[in-house]
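With one protein chain held back, the other chains of the complex are shown just where they sit.
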Amino acid sequence: MIVRLRPLALIVVLLLLWQITVSRAPAHILPTPWAVAIGMGELLQHGLLLKYVVASLFRVTWGFVLAVVLAVPLGLVIGWNRRADMAFNPLIQVLRPISPLAWIPIAILWFGVGDLAAIFLIFLGCFFPLLLTSINAVQNIPAVYLNAGRNFGLSPAAVVARVLFPAVIPQLIVGMRITLGVGWLVVVAAEMIAVNSGLGFLIVDARNAGDRYDLVVAGMVIIGLIGLMLDIGMRSLQQLKSLRWSYSED
Amino acid sequence: MSSLAEPKKWERFFWPLLACAIFVSLWHYSVLWTATKVFPSPRDVEKGIAELIHKQVLWRDIIDSLRRVAFGFGAAVVAGIPLGLTLGWYPAANQVVNPLLQILRPISPIAWIPVAIILLGVGDHAATFLIFLGAFFPIVVASVDGVSNVPSMFRLAGRNFGLGPIRLLTRVIFPAALPKMIVGLRIALGIAWLVVVAAEMVAVDSGLGYLVIDSRNSGKRYDLVVAAMLIIGLIGLALDLAFRRLERLRSVRWGFRHES
Partner (left out) sequence: MASPKLQAEHIHTAFMRDGKSMPVLQDINLEVADGEFVCLLGPSGCGKSTLLSTMAGFLSPSSGEIKIDGQVVRGPDPRRIFVFQERGVFPWLTVEGNIAFGLFRLDEAERKKRVAHYVKMVGLEGFEKAYPAALSGGMKQRLEVARALAVNPDMLFLDEPFGALDSITRLTMRGELLRIWEAERKTIIFVTHDIDEAVQLSDRVVLLSARPATIQQIVHIDIPHPRDISSARYLELRDGIFKQIGLAHRL
């Protein structure tokens, strides 16, 4: 029991250090932890927090789901067919390192300022990692699985449905968990720059409309916590028994 | 994988070229057919790149971006690897620190911008700080992962041959963990490249990210926007490839199943 509390103790110690350093500092710009907590309460009271959280989650969900629906099938096909891999790989490798945020001018040009632009950016941020994960997952299927499928007389379609798909799902789920995290990072950044609601916007707005750094940090903490919860949620998917065969430990 | 015939050597060049050609044609024709006045055609982008190179601005921006990445990434390596090695070696320490890391990690470096600006002012330092944040966590995670996955057999053998703790760390643990650490470094470098572009869009006024935003804001030069995006993609790719070279060194190659 005591051991479980140690991480909490560390956080408490750091919070105390934070509180003390800021109180001592001459220019009281950086907020104390206490001020941040009060700030969070304030946001909850005004109902603003819930609205912003929902907005951010909404965008992430749409962008992420769109990315899954497009990237996974495409990735499976490209991973399956060597020539497709040869054809598309250079394009993917050049587009992938372009930060989704660098697409902002294009996004605004095509979709205007608003939800659609943000969803587009999240989609971009999720699409490439998922695509690469899917390609990789197919290429990593041990040949023995596929040979066994063909040995038992399965048609190509049946091999895909009954061997390929179950074999790639564990890796896909890990990829989706990581990509969801990326999506969460992108939505915050996109909201800081391109839209007028959401947690990212909260941070920018709190600062611009009055230097409310207590709200800024409150926003950051909430972003961290929600991101963590999304991650834990996805990890519980990995616990499903039918998928656990692939995870020796996580 | 399913191709019935082994692809010939020439196909390695044919297919990508075909795909790119189709992509560029589609781009060119969709610009033509929609008669858009703003979105650039491939030709426009090409001319844009030439203009940037001619104006000498491009090199300065590239160097600025690379410099920030170098400092931010370097700082993340210097701070992250020792921390990761320590946490991986002492599971008790990891258990205490890990929850804190897990909470901080999902906070986009961009969300740290206001805090960064308070602490460091607008400019290079803030950008470098953001890059540091972006690269730090993957490096720590990969180092912890690398160390905790060193087979106990290696550790026992090291102790068996009489190696003291320091030699054990440098001659067994570190080499054994290195492949995983290098993958983490490569991923962190990729993230650093994404963050620098984003940071430059918000917190500084030079660099490739700034070039993207500035080209639009001062004159709706979308041809330069796309040109800058392309350059960002190419340099990011070059960084990634350079790192993959490292992974092929023979003293490290054993740790990778495929040469991906």
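Some points to look at:
Labels for the chains are A and B, by order of writing; each one numbers its residues from 1.
Here is the rule we go by: a residue touches a chain if its C-beta (ideal position, glycine included) is under 8 Å from a C-beta of that chain, and two chains touch if they have at least 3 such contacts.
Only a predicted model underlies this, so the values are computations on that prediction, with no experimental measurement involved.
Considering the complete complex, the chain that is not shown touches B. Checked against the hidden chain, the listed residues B:9, B:54 or B:250 yield one contact partner: B:250. Considering the whole complex, the residue from B:111, B:131, B:176 or B:211 that touches the absent chain is B:176.
Residue B:154 is the one among B:14, B:27, B:71 or B:154 that touches the chain missing from this view. Contact residues of chain B toward the unshown chain are 151, 153-154, 156-157, 159-163, 167, 171-172, 175-176, 178, 250-255.
Assume only the chains that are shown with their structure count from here on.
For the pair chain A and chain B, the distance between C-alpha centroids works out to 17 Å. Remark: chain B residues 1-3, 7, 11-12, 15-16, 18-20, 23, 38-39, 95-100, 102-115, 118-119, 190, 193-195, 197-198, 201-202, 209, 212-213, 215-216, 222, 225-226, 228-230, 232-237, 239-240, 258, 260 touch chain A in the complex.
Interface residues of chain A, counted against chain B in their complex, comprise 3, 6-11, 14, 29-30, 79-84, 86-91, 93-106, 109, 136, 138-140, 146, 156, 181, 184-186, 188-189, 192-193, 200, 203-204, 207, 213, 216-217, 219-220, 223-228, 230-231.
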